[in-house]
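Only one structure is covered here, and it is reproduced in the block below.
Left out: one protein chain. Kept in place: all the others.
After this line comes subunit A, so read on.
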Amino acid sequence: MNLLSRMLGAFRKSGVKADLHDKGVSERGLLIFEHTSEVIRAESLLKEAGIDVAVKGPPPEVRTGCDLAITFPIVASLQVSHVLEKAKIEPLQVLSLQDLLLEPVSIYCVKDFGDYLMVRAANMKITVDKRDLRIVNISGGGCPDVPYLAARLVGKTLMEAPEPRSLGSTLCGYALQLAYEEMRRRCP
């Protein structure tokens, strides 16, 4: 069964019919992947393709560890399947949206150290020298990609540093992406 068939099958099983605009019927589907790194890559590709996707925590019944999942509009199923097939990324499961999704952190802690500004998202902190927008430190986190990301970002400016999502593989890497985006918003 190809990816598109699996995607459409998931919604038929859950009773989602043709009229996706009816109230009370979920308009979004959920993609579950084997590894967080696939989620991060898929999210980037789907966003680049202009699809309204969001990263969420999967419901407990499909959770295997520190997981991420991607929600997407059912109406864009075909486009989603094309993008993922082209990139050779295959989700483990395609589900209709559950109402048990966990919300990623959305509150940022910002500390001003004079010449330096620190932004924390969840457990990840990024600190920038305000004078030249150079990333001077990354701290916090507990997944193994954090030291790896720090080694590649620290010393570069916000403009020249790679986005954490392009190198990261875990939820800590994703939290660092959120902190990085908030820092970029504050230091345009």
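One rule holds for everything that comes next: a contact is a pair of C-beta atoms (placed from the backbone, for glycine too) under 8 Å apart; a residue touches a chain by one contact, two chains touch by 3 or more; residues count from 1.
By our rule, contacts and distances are computed from a predicted model.
Hidden chain, UniProt protein name from the list "ABC transporter permease", "Branched-chain amino acid transport system substrate-binding protein", "Sugar kinase" or "HAD family hydrolase": "Sugar kinase".
Subunit A residues in contact with the hidden partner, per the touch definition given at the top, are 35, 37, 57, 63, 65-67, 102-107, 109, 111, 113, 115-116, 118, 120, 122-123, 125, 127, 129, 136-151, 154, 168-175.
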